[in-house]
Structures are given as C-alpha cells and as structure tokens.
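Report on one structure; see the data block that follows.
Then we have chain A:
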Amino acid sequence: MIKFESISHSYKNKNVVDNLNLQIEANKLTCLLGSSGSGKTTILRLIAGLEIPQSGNIFIDKKLVTENEKLIVPPNKRNIGFIFQDLALWPHFTVYKNIAFGLTERKEKDIDKTVFKILEYFGLKEHADKYPHQLSGGQKQLVAISRSLVLKPKILLMDEPLANLDVKLKRKILDHIKNLKENFNLTIIYVTHDHKEAFTIADKIIVIENGKIEADGTREQIKNSKNEFVKYFLEY
Partner candidate 1 sequence: MKTILSVISILLIIFINGCSNNRNEVVVYTSVDQVFSEPVLKDFEQQTGIKVKALYDTEETKSTGVLNRIIAEKNNPQCDLFWSGDPVRAIVLKNKNISFPYNSKDAEDINPVYRDPENYWTGFSARARVLIYNKKLLEEKDVPQSVFDLTNKKLKGKFAIANPLFGTTTFHIAALFTLLGDEKAKQFLADLKKNKVVIATSNGDVKKRVMQGEVFCGLTDTDDAFEAAKEDTNIGFVFLDQNGIGSLVIPNTVNLIKKSPNQNNAKLLFDFLLSKKTEAKLAKLCAQMPLHKGVQVPKDVPSLDNIVPMKINFDETATELEKIQPFLKKWLNN
Partner candidate 2 sequence: MNNNIKFINFFNGHKFFAAVYLFFFLFIILPVFYIFANTFLFDNSLVSNIKQLDKNTFLLLLNSSIVAFVVSLFATFIGSVLGFLLYKTNLKYKGFFKILFLIPLLISPYILAVAWKDFFSVFFQNAKIISSYFGVVLVQVFIYTPLAMIIVGNAFTNIDAHLEESGLLITNVKDVILKIELPLIKPAIFSSFVLIFIFTISGFSVPAFFGIRVFTTEIFTQFSAFYNHSLAILQSFLLVAVCVFLLLTESKYISNASFLSVGSKGTNKKLFPSNNTHILFLTIWFLISVILPFITLVVQSFSKGTSDIIKAFDLLESAVGNSIGFALLASALIVIVGFVAAYYSNTQTKSSSNFFDWSLLIVFTIPSIVFGIALIKFYNRVVFNFIYSGYAIIVIAYVGKFSFIASKIIGNAIKQIPQSLDEAAQIEGISFYSRIKNILLPLILPGIFASFIIGFIFSFGELGTTIMVYPPGKEIMPIKVFTIMANAPLALTSSMTLIVLSVTIFMIAILYSVSKIFMKNYGFYND
C-alpha cells in the first residue's frame, strides 16, 4: 500500500533517512520500532506529506504522491489520519469541536450524529463540552484518535501515542488500537520505541536505526532475528 523508493531526507545537513526502501502492506498494523532519533517520526511525516524528501519516490496505493523534492499529492488529499506525539489538540476548541471541525470544513452531513457516535464508542460522550486541558492523558489520546477517525482515513499514522500514559491506560488504548484496524478498515503505521507495545499489537515490525531498516518481519521473526542491533534493542 505504501512504498518508499530510495528515499533520502536530511535535516540541517544531517541525514535522517538514507536511501530507504520500504513497503507497508494494506490493512495491517505495522510498527516502526527504534530508538529516539532513528528516523521513525520522519518516515511518518514523509508518508503524510508533511516533509518532502530530497530524493526518492513515495507511492500510496500505487499512486505517486511524492517525487524527488516535489509534492505531487498534498497531505489533505492522501486520506490519512495523523496522531501527533503531542496530540495537537486545538486548545481553544472543545472536545466536540476538535472532532467536528474537519467534518464542518468538508461540509459533511449529520455531523452531530457522527461526532457523538465516535464519542460514545470511546466512552467520551460526557466530555464533549470540555476543553483539552480539562481532560486526562488517556482521554486526550482518545479524542485525538476520534478526530482522525471521523474523517474515515484509509491510513492512520500514530507517533508514539502512548508515550505519557500509565500501564493500565496503555493497555486500554492498545486494545482500542488493535480493534481499529478491523472496525474501521484501516492501514495503521504505529511508531514506538517500546518493543513491548510493538509485540502486543503489530502484524509487522520494522526496526529502524539511523534512518535505515535493520530488520523487518512478523513478531516472531523479529524476536528471533540474528541482527546484532535488534538483539541489543530487544534486551531492554
């Protein structure tokens, strides 16, 4: 579904991603696993069209979306949802408005119905009139996910979504995320540095280090990988 062909991207003269070739299958939950600074977030941003690589091509559903420093399909036309690391909830909008805003702009019908349906799905109905700063960490997380899901993306990008949550909450949200793929017919790309998270939910894991793929495969394949870096990474 998503294909990177010889993608290179640098930031302030430092190579973040170097001649990367990558394939992500449709309707699967793929984890990009790696340490901080390995290039995982950059890959997500390249998929979303928020960064433009210095060289290489990106395909989504066999359609060329980025080609050698040229953005062919802008982010809003890629049918993508993005859960940012800082969640990027609009602080001056209520929960309801955070979720409804995209629908309003697209002039969708039955906005109320759609918003309350998803709020109910995540158990957030009674928080509809609250502002983000009035919510708990887990609630914010779910609002961010809801906001993306109401627009029916085909691809959901999640950048370390559980970084600030406690174990119990992580479990709860991971369960939600696991179900998203089936219930919403999504391709999910999930970035994390926590291999336990990856092993809980991923159909496929790609281990990244210094902008290069160290290993990719199923959970079992990664667990049994002979790659020195992967072995070292999984030790902790």
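Regarding selection, all candidates are chains of the complex that A comes from, given by their letters.
The rule is short, and it goes like this: a residue touches a chain if its C-beta (ideal position, glycine included) is under 8 Å from a C-beta of that chain, and two chains touch if they have at least 3 such contacts; residues count from 1.
These numbers come from a predicted model, not from an experiment.
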Touching candidate for chain A, same complex, options 1 or 2: 2
Footprint of candidate 2 on chain A - complex, ascending: 48, 50, 69, 74-78, 80-82, 84-86, 88, 90-92, 101-102, 105-106, 131-133, 147-148, 151
